[in-house]
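We show some of the complex, not the whole, and keep each chain where it was.
First chain written, first letter: the chains are A, B, C and D, and each begins at residue 1.
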Amino acid sequence: MNQPLPVLFITRKAHFNAAHKLYNPKWTKEENDEVFGKCANENWHGHNFDLLVTIKGHPNPETGFVMDLKRLKKIIDTEIVEKLDHKNLNLDVPFLKDILPSIENIVIAIWEILTQHLPEGVYLHKLHLVETKNNSVEYYGPSVLL
Amino acid sequence: MNQPLPVLFITRKAHFNAAHKLYNPKWTKEENDEVFGKCANENWHGHNFDLLVTIKGHPNPETGFVMDLKRLKKIIDTEIVEKLDHKNLNLDVPFLKDILPSIENIVIAIWEILTQHLPEGVYLHKLHLVETKNNSVEYYGPSVLL
Amino acid sequence: MNQPLPVLFITRKAHFNAAHKLYNPKWTKEENDEVFGKCANENWHGHNFDLLVTIKGHPNPETGFVMDLKRLKKIIDTEIVEKLDHKNLNLDVPFLKDILPSIENIVIAIWEILTQHLPEGVYLHKLHLVETKNNSVEYYGPSVLL
Amino acid sequence: MNQPLPVLFITRKAHFNAAHKLYNPKWTKEENDEVFGKCANENWHGHNFDLLVTIKGHPNPETGFVMDLKRLKKIIDTEIVEKLDHKNLNLDVPFLKDILPSIENIVIAIWEILTQHLPEGVYLHKLHLVETKNNSVEYYGPSVLL
């Protein structure tokens, strides 16, 4: 009987610097201040974001690679980093239009894009978005239930 | 049919500096030295501990948040950090009384406290306690089996 | 003859998240884009800034301290972090008014403030402002010449 | 009814510096350059590798330990680090003979060794091999399927 093929999880880190604010336009300024505190500052604030993209798959026997990391880097750069780096997440990013840019909502939106650009046999496993040294979010896609 | 609600995992990092020793009072000093080595030093040693608390839940559509991180920070600070920071883990901490303060036992005790203070719909997913650059423990709660 | 008193250099790290853009209002948009590139994005971008404040002085023989670090932390928090954290460096900060917020200019402005709040016998030695993992600036005050 | 025994995940970090190249001897130099780019440089390149070994098990009630970390460190040092540190991964390592030393293949080979040296009741859970700040691989063993 055959040995099952090994499954490897590869993580590539990307980085972008962006401005945002947390502000629900359906609420008053006071309600926003109460819920979002300093993060509602109307003149924006910003962060250095790290994005860790984890894919999974079987290694190719010819190359030893689950996926060429230069190709993965190019997908992340083209589809995500170029659209977010040195941008305003509330105003400048088409794929975040009408979305409150909490780290939760940003990472769900990034998942929907990246999952469409991976080659056959490679699956998006996790996105980890790090906003500050102390705060981060992980998302394993819509099929993980509570 | 409805899309399942997305599940997000949010991590907040906290920090405390504490002294401890590893010493089983049922054993002789020699037995303790043999098992625990330098960690049994009777005059204590100490660490800068990082505690990473990961919760999970659905994002609130109004705020984009699984849970307000300021509220999570306050729970961790009040229930855990204030009781451990600049303390002696063998002598000063009521919730560690009669517990050998290995990182394994510390993290189990922290789980039991934090799990009682989370709001409805938010679940404790993981605790990650980092003792040194090289040693750490993760705990996913009592329902994870070997 | 007396031994000279030892001189110690103490560093305290602070942190703030802010938005800014690099834009010279005397220039056209094209000139700004050419010089400042992505940093001129009109809708702002942002960073997690680390500020390392180094003071110097003799340790007090009673306390072993050059300066109580809780007091230094309070000065940095009150005078600098509360005025910069979750703010827009071009719009929200009185002490940066009419100053192009490059890291060079920010750090000079911070120096002028902090140097006025240190206790007698303690001197500001260096400010180190870290904008990203790869870029930072150090300033030793106006008395250091090329 | 009994409470199930808690399961803890302990991570120990090790480190080695090594040289390697990615080169498939069945291909021409041109094919290797096209697939592996800079990593095919015939005169080698190298990295500082971090290896994070995560084991799982129940804590021993007498010691509070899943496993004595000094013993785990010794196994990792003897079986892995001494064989890889300051070595050429293509030429010097018996357990990587005839294996293309991609991080995927290295971590599979390490798993097969470490899993044989753990004491009863302790299981290898994950290996995480970090090649650069931006690239890493995780492996959960042959029983995890896609």
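Simple rule for what comes next: a contact is a pair of C-beta atoms (placed from the backbone, for glycine too) under 8 Å apart; a residue touches a chain by one contact, two chains touch by 3 or more.
Everything numeric here is computed off the predicted structure, so don't read it as measured data.
Colleague: Assuming the 4 chains shown are copies of one sequence, what number of copies does the full assembly in this structure comprise?
Modeller: Number of sequence copies in the full complex, not just those placed: 6.
Quick note on the criterion: only the chains that are shown with their structure count from here on.
Colleague: What's the overlap between the neighbours of chain A and those of chain C?
Modeller: Chains touching both chain A and chain C: none.
Colleague: Computing the C-alpha centre of each chain, which chain sits at the greatest distance from chain C?
Modeller: Most remote chain from chain C, centroid-wise, comes out as D.
Colleague: Return the distance between the CA-based centres of chain B and chain D, expressed in whole Å.
Modeller: 27
Colleague: So how far apart, in whole Å, are chain B and chain C when each is placed at the average of its C-alpha atoms?
Modeller: 34
Colleague: Can you list the chain C residues in contact with two or more other chains?
Modeller: There are none in chain C.
Colleague: Drawing the touching chains as a network, do you get a line, a ring, a star, a complete graph or other?
Modeller: Graph shape, chains as nodes and touching pairs as edges: none of the named types, so other.
Colleague: Pull out all the chain pairs that touch, please.
Modeller: Per the contact definition above, the touching pairs are A-B, A-C, A-D, B-D.
Colleague: Using the touch rule from the top, collect the residues of chain A that touch chain D in their complex.
Modeller: 3-4, 6-14, 54, 56-59, 62-66, 68-70, 123
Colleague: Given the complex with chain A, which residues does chain D contribute to the contact?
Modeller: 22, 24, 26, 35-37, 99-105, 107-108, 133-140, 142-146
Colleague: For the complex, which residues does chain A have touching chain C?
Modeller: Residues 15, 17-20, 38-39, 41, 43-48, 85-88, 91-92, 132-133 of chain A touch chain C in their complex.
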